[in-house]
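Note that one protein chain is taken out, while the other chains of the complex remain in position.
Every chain is named by a letter (A and B) in the order it is written, and numbering of its residues begins at 1.
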Amino acid sequence: MLQRAEILGVRDFYRDYFAVAVLIGAALLMVGAMLGAGRLIRPVRPQAEKYVTYEAGSDPVAGWGQSNARYYIYALLFLIFDVEAVFIFPWAVGLEGLGTFGVVEMTVFIVLLALGLVYAWRKGVLRWA
Amino acid sequence: MNPTIDYHALAPEIVLTVTVAVCLLVDLVARRSELVPRLASLGVLGAIVPVITLSVDGANRTMFGGTYEVDNYALVFKGLFLIVAYLTILVSFHYIGEGDYYRGEFYVLLLTSVLGMTVMASARDLVTIFVALETITIPTFALAAWRKHDTKSNEAGLKYFLIGVISTAVMLYGMSVVYGVSGANKLVGIREYLVDTNEPALFAVGVFLTLVGFAFKVSAVPFHFWAPDTYEGAPTPVTAFLSVASKAGGFVALITIVNIAFFPSKGSWQPVIFVLAAASMTLGNLAALRQTNIVRMLAYSSVAQGGFMLVPLAVAADVSSNSAWEGVVVYLLIYAGMNLGAFAAVIAVARRTGSAEISSYAGLGRTDPALAVMMTIFLFSLAGIPFLAGWFAKLVMFRAAFDSGTTGAVILGVVAAINAVIAFFYYAGVGRQMWFREPDPAVERTAVPTPLTLNAAMLIVTVGVLALGVYPQAIARLGELAFTPG
Partner (left out) sequence: MDLNAFLILAAVLFCIGIYGVLARRNGVLVLMSVELMLNAVNINLIAFSAYVQDVSGQVFALFVITIAAAEVGVGLAIVMLIYRNLRSPDLDKIDQLKG
């Protein structure tokens, strides 16, 4: 039953990774050069405020994470919508074959997702209190 | 090319989805908070209508390339889930309305979970089973932690969540191996692979991990330890829902996947189910004997009842007819009713005494005879006393075990018989408190009348338990129908 399918030739596989390695090397070199140049040119005047996580002024929760607890709910909302968008990509590829039916189905999907956003909005989650 | 969609077959799911959306919106704009539970119960009753019309029609409807099937089997369970959902709403109405709970959201989450169950009844491939199972469980994590400021409820939610995600991960790992070895996602495809080929050992690993995942979901020993804590900490209506509906959801998934997919590979699943059944019955009952809190006692009793339900499943491969499968279904249907009734009675008693200790049931027969009679009926039905529904459930279970006649099945039958006797003691212990003990003057009683909805729920279950005890052919026929191709 199982049929051995060639995923990639071994040699091609490593050749592809060689390109990745070259790219990583170039990136490191470039970042190092730019940061190094900055270090040589800039003046150094340390201040305590410069070292807090959010310079905007909200304090991170002490202890287990470097983030304000209030950010979590935005992160969550973003995460859910961002991840659910994954269903839209295969749909977009097959849209031509699906026609009106596909459009209607995706509208239903997005409306149901949007309901969640409406709920969050009405509950005042989106306001920074 | 448009996929053809049979809207009649999908009507129960569509009605539920629309109800969920409407409830969410109404909750945001309406001032009167009873509106949402009323809408929710209407929606559930509305979803039962297409289930009935589909059963009358009787034709098998297959959709989405064979991954979704609406047949008799699916319809029996859809009916069960919707009725349980309706009763849960009745039981929750005052409990949730009187606490400082988010009332609207409660029903939205409850119905979302029920939606997952109706999908589960029809799911015929690994992906759909997974999605349905998660639709059932994710809302219940939030429901278990519903009392926001009560750390016990928080703890219940967290424990349930952690066990839920870990069991999901284990189950998925097993499913990925099953998929990889068989090359099929549809359950029928997996079965075809097993019939054609001599499966490698890796397949058994996949089956084992999948079953372990399900064992967590249905709280079978040794994967049951979360159940008593979660049941005790969660709001009692949620506990009732978890111990009946989500457990049934897990069982439906288990029955579907074993019956359709894994069946030919008897060696890989039968021993696992056998051990789970024997361990759940024995350890569940022994732990229940020691409990002083009635919710914890019912939690362990539901672990043990789960073990009884697994008995026909464990012997199904050795019974030539469908009677073992019918046994599981009949047991599940009857268990759902009587357990829900018992929890409804616990809620009614807790409204008066504010306590869930078994000692607070002392003298209930004198202070509230009607409630005590109903509680006694539920408990005796769970114990399997003749001429109550639970007796017939036990009967079909034993019949399946002794029909198959293999040594293993007989051993399992004997273990089940011993356990049925042990179970009688703790169920009867509560009965003794209610009827033969003086009311404890130290326990404060408030004279709040039991709300109409709660009484209605208990009355419906009582009538059901009595009627099926006298006329069990009705439910036996349902079980038969479930495995008759339409």
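As a working rule, contacts are C-beta pairs under 8 Å (C-beta built on N, C-alpha and C of every residue); 3 or more make two chains touch, one makes a residue touch a chain.
If you're wondering where the values come from, they're calculated on a predicted model, not measured in any experiment.
In the full assembly, the chain not pictured is in contact with A, B, by the touch criterion defined above.
Per the touch definition above, the residue from B:70, B:108, B:142 or B:420 contacting the chain not shown is B:142. Of A:74, A:87, A:101 or A:121, it is A:87 that touches the chain left out of the display.
Only one of B:86, B:107, B:161 or B:361 touches the chain withheld from this view, namely B:161.
When the whole complex is considered, the residue among A:23, A:37, A:52 or A:79 that touches the unshown chain is A:79. Interface note: of B:14, B:49, B:169 or B:195, the residue touching the hidden chain in the full complex is B:169. Where chain B meets the chain that is not shown, the touching residues are 125-127, 130-131, 134, 138, 141-142, 145, 148-149, 151-152, 154-159, 161-162, 164-166, 168-170, 172-173, 175-177, 179-180, 183-185, 225, 228-229, 232-233, 287, 296. The omitted chain makes contact with chain A at the following residues, 2-5, 7-8, 10, 13, 64-65, 69, 72, 76, 79-80, 83-84, 86-87, 90.
What we mean here is this: only the chains that are shown with their structure count from here on.
Distance between chain centres (mean CA atoms), chain A to chain B: 39 Å. Looking at the complex, you find that chain B touches chain A at residues 1-3, 17, 21, 24-25, 28, 181-183, 193, 196-197. Considering their complex, residues 1-2, 97-99, 101, 112, 115, 118-119, 122 of chain A touch chain B.
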